[in-house]
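Here's the structure, in structure tokens; my notes come after.
In this view, the complex is presented without one of its protein chains, the others remaining in place.
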């Protein structure tokens, strides 16, 4: 049963993740004027999952690369999802966001990396050791799924803390899709 | 020289288009709280070209199908690009947008169609006869390119009328791309 | 700890899912000439996660709505992800895919639905009862995450069964991103 192996792996990674991270990230979200999220490939899909829920929750959120995404500036938050912290396009975006005075948060498998060393907050998901032992799951799967569940848990935290009614989120959800 | 043929074709189509349309569309844009644009396939690309310039111009614009696009409601404008006015998904979206109380504008080759008959404003680009004589350009090319130039001209009209400085548009343009 | 609640929920849903489904889906994938995946909103993101891994695994896979996605025809497989089985655009696509002679597979929370009743195979993820009791997770979250893990497990199943080396998958992975 492959799903059990996957779930055990994600569960282990999230157990090894600092339990105060969702609060720290929530605080950064609440202090930001607008939120920009980005990631390459499947990490970009994780970013999109998160951005949609932020919009549902009433945040002013954008996905880097979409057509109506405006320029980032001082007061905004840039959230990057990059397992290695070394994705070339994400390094370039982080530099530019930082130059504009935006705050930077990184979700990564590592504490230190090119992007991590520029970030205001590194959300290290699990430990480097945990990723070295993954068998039977291709490439970045463990990180991507763990980062996704971590961000869903952050949304659950926000909803609970602020008492956002599900009905309110539903009202914001796209009715043309 | 194929480009001459294409340009002549587009030019003819736009000459046959009601010259008051850009003003009418501008008025609808200015009366709307938010603007949603949609189209299938290459018409969807035309919609995206337009949405980006609307954002640059300071309008609150969304592309249907993007991740952070919220729900449409009363007071919003829904702009559909559909050569035939009969694209199935666009019919469904138009119905729903109308039910919510949004205004509807259609860019099309026809005055009357399933979407056109639900719309508050049909922007007929050229005449049906002009599309029947196109040779050597595949499928909807003439309509798509003409609709694109028409919308670019509308943007030029808006910029001129409101005196929006190019610098202001540039400031809004995505700096992470 | 919100992530525990989420993981327990997904785990319960997947335990209640027929353990032979991944084999059945693998068989359909292997019998298809080409594979088309689709979903609206966040279900569309789940579809994209799966499509990328199918491409890595050597399958000829397409996401409905992307620019170079060709027409579907007899011999192809259309995989729809829809919690309700009632998403309007997905109903329209399923009808058209079926008319062309494509096989249909649906991932859903229900055994019977408008799409389900047209499908050759309904992959019911969990039971209807399980979704009625979800507290603190907005909207379709439980289904979306469970469907995602189910599809990741299917990929793990395929990799294991066919002995696809990770190096081979990595070679196919986009090097421009």
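The chains carry the letters A, B and C, assigned in the order they are written, with residues numbered from 1 in each.
In this text, contacts are C-beta pairs under 8 Å (C-beta built on N, C-alpha and C of every residue); 3 or more make two chains touch, one makes a residue touch a chain.
This structure is a prediction, so every number in the text was calculated from the model and none was measured.
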{"item": "Touch with the omitted chain, as defined above, among C:7, C:25, C:51 or C:107", "value": "C:51"}
{"item": "Residues from chain B at the interface with the omitted partner, ascending", "value": "1-7, 10-11, 14, 19, 22, 40-42, 45, 48-49, 52-53, 56, 87, 89, 136-139, 141, 144-145, 148-150, 152-157, 159-160, 166, 169-170, 173-174, 177"}
{"item": "Positions on chain A where the hidden chain makes contact", "value": "65, 88-89, 92"}
{"item": "Residue ranges of chain C at the interface with the undisplayed chain", "value": "36, 38, 48, 51-52, 54-55, 61-72, 78, 93, 96-97, 100, 171-177"}
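FYI, only the chains that are shown with their structure count from here on.
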{"item": "Most distant chain from chain A by Cα centroid", "value": "B"}
{"item": "Rounded Å distance between chain A and chain C, as computed from the means of their C-alpha atoms", "value": "23"}
{"item": "Where chain B and chain C are represented by their mean Cα positions, the distance between them in whole Å", "value": "34"}
{"item": "Interface hub residues of chain A, defined as touching at least two other chains", "value": "48, 52, 173-174, 177"}
